[in-house]
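Structure below; questions to follow.
Note that one protein chain of the assembly has been removed; the remaining protein chains are unaltered in position.
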Amino acid sequence: MEGGAILAELQARFGAAVVETHGHRGDHTAVVTREALIEVLGHCRDDARLAFDVLMDLTAVDVSRLPGREDGPRFEVVYHLASLRHNHRLRLKVRVSEDHPVVPTAVPLWPIADWLEREVWDMFGVRFEGHPDLRRLLLYEEFVGHPLRKDYPVNRRQPLIGPRI
Amino acid sequence: MARATTTREFMLGEGAGTGAGSQNIHVGVGPAHPAMHGIIRIQAELDGEVIVKADVEIGYLHRAFEKDCEVGGWNNAIPYTDRLNYVSPLINNFGYASAVEKLLGIDITERCKYIRVITSEISRICDHLTCIGASAMELGAFTVFLYMIKAREFLWELVEDVTGARLTISYGRVGGVKADLPPDFGDKMRAAFKQVREVLDEVHRLLTGNRIFMDRMVGVGVLSREETIAYAITGPLLRAVGVPYDVRRAQPYYVYDRLDWEVPTQTAGDNFARYLVRMAEMEQSMRIAEQALDQIPGGPINVDHQGCPIDPATYVDQGKQGKTEGLLLVPITLSPNLQGSERHAHQRVNAADKRVVLPPKETTYGSIEGLMNHFMLIMEGYGIRPPAGEAYFAVEGANGELGFYVVSDGTDRPYRVRCRPPCLPPMAALHRMIEGEMVADLVPTFGSVNMIGGELDR
Partner (left out) sequence: MGVGSFFTSKLDEAIGWARKYSIFQYPFVTACCGMEYMATACSHYDIDRFGAGLPRFSPRQADVLFVVGTISHKMAPVLKRVYDQMTEPKWVVAFGVCTCTGGFYDNYATVQGIDTIIPVDVYIPGCPPRPESVIDGLMKLQEKIAAGAQRF
């Protein structure tokens, strides 16, 4: 399906749950509410015309220093979906606030979400509700803070052994 | 699963491994382990020789790629991308550069597209050579490793000719590449490919059909088609289960749609199928590079000087004295380090967009406009400033879909750079491949997923 048609289909089906859409540079994007996220992801995977069978990527962006977005919800969790069958793509986003950074997990839909969600927790401190084993993926458990947040200084080191330089 | 049960029962008698597991032992493999060409830790629970459960831990090479990219300008991230998949750095360079170009909405020149295709394919061959060589070495076939590294050395010499470095090349630029191909590149490439083909032929005779190799590879490390897709695995591992998905074919970028090549597939989904796919892909890569070289526009670089070349110091002196008439047209001799970046070559391989691409050195040194243009791109707070927005661009890396998701806030620094690492999904699925297998099968399976630490942990 053509990207615009996918967005139209999602809007028709989920109505107000699709907050915003755009097709900037040909990457068709829909921002959905947290409540509807799993339903939208499930529909995208299971609907025969959409058939997004691959969760290509799952990441997050700390938008707290993006001009015009400073006061809104702090994090955007970004899902890149791809369909091997129809060879089309879609980007879904969900916004969560700093006070309650929780997103429902996508592990039951795609097992790869397990590690990708662990990485987002590690780097941004966004939690995934229902995740079977939400540990840090890349850093060590003794690490304090979440380094890809904009307020984490790039060279604040937390060595396990050796001097603090 | 039927085969796994057979193995277990063969080793431990009928019904083994079905008990409460009180006899199971725990073995930690890695992060520094001789048979693992990468640093990960596998906590395996064993029932005799059979792995019942495995927990894979990664992150030992996490070096903050995504955070480091946010520190410098858009082009400053290029050296960091080299070190993602350090066996095929050129593909990483171009993937990142193309993502930024998509965000900027600029198009690169035809010749540059061909150069990117040719050098990407050379990089891909290097990656597959290293992968097969290293995993064969771990199975005891040290000769294969020596042969493969020998072949890789020929290609690296080629890469060094083009980029100036063997491994971490930093050759891509937003809007183009660093320099044009050297004059005799075509002949050198054909000569190197001839050597590589000889090595591949030898390796085929050594490995394909070799009893020991087959016993370790066939039927080992199997992952079903459904699970491969559910784990978002792309690249050779996906093609080894019979899905002909290749980003170069599915969403053609650069000039891949103009070239005649095939997507090799296998159906078994085991280590041997992955080996066969990689071997076939190297041949296809050479086909692609050869065709691209035949079609590349602009031809070989003709040094067609009007008037005598002068050295840069004289050039600047004349400019200072106001003798500027026709100065811009006079070619100057550049330092050999800048070979391939002369004005005529520069225009061929870089987009004609002054907001993005540094001017050629003759222009920088020879005219005030060029100097200002250069400064505007280098100074902090100026530089390349893509409009606010986001873009995702995927290229086919050696291990699968290599995607870059870039977010711009309209300034000269990336707001967020995300790399979709092609070897993370296979590592997430590694426990599915090794559970039910013997400990010794861990080694060829880990070899066949070709884990590259820099890319996995970033």
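Note that the chains take the letters A and B in the order they are written out, and that residue 1 is the start of every chain.
By definition in this document, contacts are C-beta pairs under 8 Å (C-beta built on N, C-alpha and C of every residue); 3 or more make two chains touch, one makes a residue touch a chain.
Quick caveat, the model's predicted, so the values are computed rather than measured.
When the omitted chain is restored, the residue from B:146, B:191, B:214 or B:440 that touches it is B:146.
Although one chain is hidden here, its contacts on chain B can still be listed: residues 31-32, 34, 37, 39, 59-64, 67-68, 79-80, 83, 86-87, 130, 134, 145-146, 149-150, 152-153, 156, 166-168, 453-454, 457. Seen from chain A, the chain kept out of the figure touches residues 139-140, 147, 152-163, 165.
Going forward, only the chains that are shown with their structure count from here on.
Those residues of chain A that touch chain B in the shared complex are 24-27, 29, 53-57, 59, 61-62, 65-67, 78, 80, 84, 87, 89, 91, 110-112, 114-116, 123, 136-140, 147-148, 152, 154.
Touching chain A in their complex are the following residues of chain B: 58-59, 62, 64, 66-68, 70-71, 102-103, 105, 227, 229-232, 234, 243, 245, 250-251, 388-392, 394, 401, 403, 405, 407, 409-410, 415-416, 418, 420, 424-425, 427-429, 457-458.
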